[in-house]
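The other protein chains are all here in position, but one chain of the complex has been omitted.
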Amino acid sequence: MKLEGSQTIQAARERVFAALTDPDILAKCIPGCEQLHKAGENQYTAKLSAGVGSIKTVFNATITIEEVVAPSHYKLVVEGKAQPGFVKGSGTLDLEEHDGSTTIRYTGEVNVGGMLATVGQRMIQATANMLAAKFFAALETETGKVSAA
Amino acid sequence: MAEKYVGRSVKRTEDPRMIQGLAHYVDDIRLPDTLHAVFVRSIYAHARIKSVDVSEAKKAPGVVAVYIGQDVAKIGPVPCGAAIPDMKLPDHRVLASNKVYFVGHPVAVVVAEDKYAARDAADLIQVDYEELPVVMDEEKAAAKDSPVIHEQFGTNIAYKLTAGEGDIEAALKAADKIVRQKIVNQRLAPIAMEPRGVLARYYRGEQELTLWTSTQIPHMARTSIAVMLGMPENKLRLIAPEVGGGFGSKLNVYAEEALMGWISMQLDRPVKWIEGRRENMQATIHGRGQAGYIEVACKKDGTITGLRYNVFADMGSYFQLLTPAIPTLTGLMLSGCYKIPAIQMNVTATFTNKVATDAYRGAGRPEATFVIERALDLVAVELGLDPIAVRRKNFPAPFGAENPFKTATGLFYDSGDYELSLKKALEISNYDKLRADQKQARSEGRIVGIGLSTYVEICAIGPSSATPAGGWESATVRIEPTCKVTILTGASPHGQGQETSFAQIAGDHLGVNINDVTVIHGDTAIVQYGIGTFGSRGTAVGGTAVYMALEKLKAKATTLAAHLLQTEPGKVTFADGKFTAQGGKSVTIQEVALAAHLARNLPPDMEPGLSATSFFEPKNFTFPFGTHIAMVEIDRETGEIQFKRYVAVDDCGKVINPLLVHGQVHGGIVQSMGQALYEEVVYDDQGQLVSGTLMDYALPRATMIPWMELDRTETPSPVNPMGVKGVGEAGTIGATPAIVSAVVDALAPFGIRHLDMPIKPEAIWRIISKKSAGAA
Partner (left out) sequence: MIPAQFDYIAAKSLDEALSLLARHKDDAKLLAGGHSLIPAMKLRLMQPGVLIDISRIKELSYIREEGGQLRIGAMTTHYQIESSDLLHRVCPLLPETATHLGDVQVRNRGTIGGSLVHADPAADWPAAILALDAELVVKGPKGERVIASADFFVDLLTTAIQPGEILREIRIAVPKGKFGQAYVKFRHPASGFAVAGIAVSLVKDGAGKCQSAGIGITGIAPKAYRAKGVESALKGSAFDDKSLHAAASHAADGVEANADLFASGEYRKHLAVIYTRRAIEEAAARIR
């Protein structure tokens, strides 16, 4: 499943990029992120409680950041495993600055397996879109906080 | 003998117990002390199993045992009964041990005191997988650069086969026109109402294993499972109790069946497994799965001179019982009901990371019929001819026992009069008026189409020489001392109504009430060896075996009656249950039955009792046929399809029970509508089964089905004494092309000549809106 879109955030590009590579901020932005530990250079392990409504699943996830070209480009790879199945997502983010605000264009691929793929087909796209929206909304809040500080 | 039952719409004697919920399916059979099994299945389509950790599961409350692939290595491979020259045969084990090959592939089984404990423990099993690249497309699977599923073969090509007769190259060369088209028969899930289920019980003292399993083939399953378990087959009693549908999916031997038997032997307790619907969609066989390319050679006048079908057949990752054989049935039926001098089918069968395909209602013949009927329509369209005229041009003259019709696929059709059913269907539908209505509707801007198919199918499977494991069928008929009639049939039904139709045959034959006839089936300890119910063979082969046994039985009863009447057998007549001597003295069959059992006054050379067994071997297949006509209207704004008419005239030879025939045709047409418009097994490009529940897999519902106008013609088969042909698959074979043809015809003004199935409203909307935009 493809996931793409763009989001404009009222903050300078360097600040947004820094936030996107800051594990503490990522932990606050990734929906349902309960724990995030650094496992290596640009590599994290996380516990994600992800889902919609009251259907929630706790994923053991690894998050890897690749292709880092500060402050304009990087690739985020997330792999989560849980009892009802697995989620694998990877996406590239490209940042452009216009008049002090930053537009993030993202394009990626989300794959879901196991029970989630079997029974969730009609809602997976909507769920992915919703989680992406939540992520960027939180990112905006967090970068706003940083800029205000 | 007055016919009292045969030919009449007798209500099914099976129905009261089913309607009231009193019938016993596998899950309704409860044994004390039964354990319950739950499977852990692969969530990946293709992966190496690095490790399986069952330690937590084994410690879980209520768990009795957990088994993985290595634990069950002694169980023999899941059998494949079909053999094709140079075929690659994967080693199909009951549990995966090194690699998983499809989503739903069983990896481990948990056995616990109840199903809840087993299910809880299944969640505790940790399987560490290393994902491998997947092979999802049957055509790309054959490419040299494709990942390979079974490394030992070095290729995904399971076999290549060329079949057919006549000089196809010459036909193509000499053709006025060659019509080409890619034709796809998508994967479908059979979805029997009752999923699979197994209950196993082992008596250690007697060394006797009893398996209750939902199967279409009790005896063949017994033989195969006994081999898998390495036990004498007469120590394995297999019982198919009430079976809630199969559609071919239970014409098989599954890993779970052997495994439950093995587990009950290990643990010395009964063990039960009932398949869930998601498991059913993942791990029970699928049907169809052919993507092919046709080349049709024809003359300007519509005469077909040759047909080539190059097809990629999707086997899935393993073979089940008949997986590789299904495309060969397609090859046999490519001639349809037409004289085609040259036919060639080139099959490339490939392994993919999906569950195996196998027999699903029609099994290879719906594919063939779709191919040939689409071919006829395309020829008509490309030559600007009427589709009916093209059919008539290529029909053989009526034929029968003296002049059977030989096809370039190597078959001799038994009897047929294709014009007969076509004419009747045209009359019933008032076809000329339909075409006039269509013209009128088009002038009003409406989108209306009419399609037809004239089909022939191969049934009554079949002569043993042409089947992998015997094509005969068995029956025993006994008259008990109280004159109740017991029939033991090897053709174990799973919804066809054989308890009623066989009782009708016996009732008329013996002059007894059908309520005095009991038909017993499905228990290998009671019933003599039989083959089973599939391939539209129940009545034509199984019913004929009953008929033959009845004939033997009646001969003995007549001899005994003559003895009792102190006359010669040749001087005794039998009618309405009574043997009458020439002088008018008579004895009833009841009196004869009692005399046979009391045995105080028998002819000197006669054995006591009144029982006869027949093993009927048919000399040929039968070839039912018919014409289906569909009229549809399409919503110009949304692309939704609505049926305006559906007319079917089927010829299944002599009819025992018209009500049962109608039921079969109704159900078959509904499944055709499913293939044409709704159903499609969808794996995503990672091999995940995304049409994995009935929320996404669109099985037609009663409310989606139009009124069907059914009629029939009766062309008796010369192959068996009752002249019956079989009807179980007619609807799924004849209807699909008629429906697609109607939709294609509706969209002809938009430049459409063919559409892939299932034809969804969105696809039609795109066609209409593209054309409208282009015109604007």
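Should a chain be cited, it is by its letter among A and B, assigned in written order, with residues numbered from 1 in that chain.
The rule is simple: a residue touches a chain if its C-beta (ideal position, glycine included) is under 8 Å from a C-beta of that chain, and two chains touch if they have at least 3 such contacts.
This structure is a prediction, so every number in the text was calculated from the model and none was measured.
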{"item": "Which of B:14, B:27 or B:120 contacts the chain that the document leaves out", "value": "B:120"}
{"item": "Touch criterion as defined above, residue of B:277, B:571 or B:619 at the omitted chain", "value": "B:277"}
{"item": "Residues belonging to chain B that touch the chain removed from view", "value": "38, 115-116, 118-120, 123, 276-278, 637-638, 640, 677-678, 680, 682, 690-691, 694-701, 704, 760-762, 765"}
{"item": "Where the missing chain touches chain A, by residue", "value": "52-55, 57, 83-84, 115, 119, 121-123, 125-127, 129-130"}
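As a working rule, only the chains that are shown with their structure count from here on.
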{"item": "For the chain B and chain A complex, residues of the former touching the latter", "value": "43-44, 103, 123, 278, 282, 684, 686, 688-693, 695-696"}
{"item": "Contact footprint of chain B on chain A as seen in their complex", "value": "83, 85-86, 111-115, 117-119, 121-122"}
